[in-house]
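Of the protein chains in this complex, all but one are displayed in their positions.
Labels run A and B following the written order; every chain starts at residue 1.
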Amino acid sequence: MITLTHYLILTGILFSIGLVGVMRRTNLLMLFFSTEILLNAINIGFVAVSKYYGDLTGQMFAFFIIAVAASEVAVGLGLLILWYKRNGSVDLNSLQMMKG
Amino acid sequence: MFEIIAFYIFAALTIGMFAIVVMSRNALYSMSALAGGMIFISGFFFILDAEFLGVVQIVVYSGAIMALYAFGMMFFDTTRDVSEKMRSKKIAYTLSVISAILVVAILCAPLVSENIQASYPSMDNVGNVQMIGIVLFTKYLVPFELAAIMLLVAMIAGIVLASKKMDEYLAIEDDEVEEAKEVK
Partner (left out) sequence: MEKYLYTALFAPLVSSLFVAIFAARPKMLFTGIVASMLIAISMISSFVLLIDVNTYGPLHVTMMDWIAAGNLEIPFGFVVDEVSVIMMVTVTLVSTIVHIYSIGYMDHDKSFNRFFSYLSAFVFSMMILVMSDNFVGLFIGWEGVGLCSWLLIGFWYHKHSASWAANEAFIMNRIADLGMLMGLFLIYWNVGSFQYDDVFASVKGMDPVLLATIGMFLFIGAMGKSAQFPLHTWLADAMEGPTPVSALIHAATMVTAGVYLVIRCGELYSLIPEVGFAIASLGAFVAVFAASMALVNNDLKRIIAYSTLSQLGYMFVAAGLGAYWIALFHLMTHAFFKSLLFLGAGNVMHAMHDELNIKKMGGLYGSMKATAILMSVASVALAGIYPFAGFFSKDKILEVAFNEGAYFLWFALFIGAGLTAFYSFRLVMLVFFGEKEYVKYGLHPHEAQPFVIYALLPLGLLAVIAGFFEHTFEGFVTRLLAQYEIHIEHGTEVLLIAGTLGIALSGIAFAVYMYRRGGFPKSWEGSFGYKLLSNQYYIPKLYELYIMRPFSALATFAWQKIDTKIVDFTVDLIARIIYSTGQNARKMQSGNLSDMLRWMIVGMIVLLTLAIFYRPMV
């Protein structure tokens, strides 16, 4: 039997994979990919909870997360293009102008 | 039975795909793996009786978002292998392992999971799509409208940011106006 716990453990694993990606990647585009992984992991979690408690709230939330992710990608890629045009590189270490 | 097999296959595949995304040096491989992972996640949604969401996942994520990433990748020079020096790997891995344990511990704690009650319970005779439609347009109407506005804004922002000459100036100079009038 697949219980909620299985799904939640899966969510946790996927989330930590996303975290590794966020910490590890220095290419900005890859960083965005990792962010997508995080969001998708959460989506699985929400829908799993929704199914096992018979509540539609989880699915609605996942729905809105997808919408948000879409707009985030649009804006994020736009900014990335601008940055690339200005600096010629999408490496994270070239983004280091705001040194404290 | 069927469900168990499907779950484990999809889980293994998803984890594998996302691992490739995170670990690979080739950008193209990462992107393709991401697209694959998205589709398997959609599979998860179908197992969990969220058909509408599964379809939306494929359409929006694998269709629109990955296409956007693909176009973005064409823009940047990504044929070269991305060489990254990762600093202090140990810290990164430790942190993520710790956070994974914590998240799981929180979510699986029996106290938390026993007190949840459904606020929008799904009814059995109605299909998932109809159910989502009912809830979306009655209870979640305002977030829906707001999400629509947000998407509009994102679209305009994307166009503005990425079009030509946008990094130079955003307003027409006076002499250009004169030029435009003379051309006419």
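Methods note: a contact is a pair of C-beta atoms (placed from the backbone, for glycine too) under 8 Å apart; a residue touches a chain by one contact, two chains touch by 3 or more.
Just so we're clear, the structure is a prediction, and the values are computed from it rather than from any experiment.
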| item | value |
| --- | --- |
| Which of A:23, A:41, A:67 or A:81 contacts the chain that the document leaves out | A:23 |
| Given B:105, B:129, B:153 or B:180, the one touching the chain that is not displayed | B:105 |
| Positions on chain A contacted by the hidden chain, ascending | 19, 22-23, 25-26, 28, 31, 92-93, 95-100 |
| Where the unshown chain meets chain B, residue by residue | 87, 91-92, 95-96, 98-99, 102-103, 105-106, 109, 111-112, 115 |
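Here is the rule we go by: only the chains that are shown with their structure count from here on.
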| item | value |
| --- | --- |
| Touching residues (chain side chain B, partner chain A) in the complex | 3-4, 7, 11, 14-15, 18-19, 21-22, 27, 30-31, 34, 37-38, 41, 44-45, 48-50, 52-53, 56-57, 60-61, 64-65, 68-69, 72-73, 75-76, 78, 82, 84-86, 89, 91-93, 95-97, 99-101, 103-104, 107-108, 113, 116-122, 131-132, 135-136, 140, 143, 147, 150-151, 153-155, 157-158, 160-162, 166-167 |
| Partner chain B, residues of chain A touching it in the complex | 1-2, 4-21, 23-27, 29-30, 32-34, 36-37, 40, 43-45, 47-51, 53-57, 59-60, 62-64, 66-75, 77-82, 84-86, 90 |
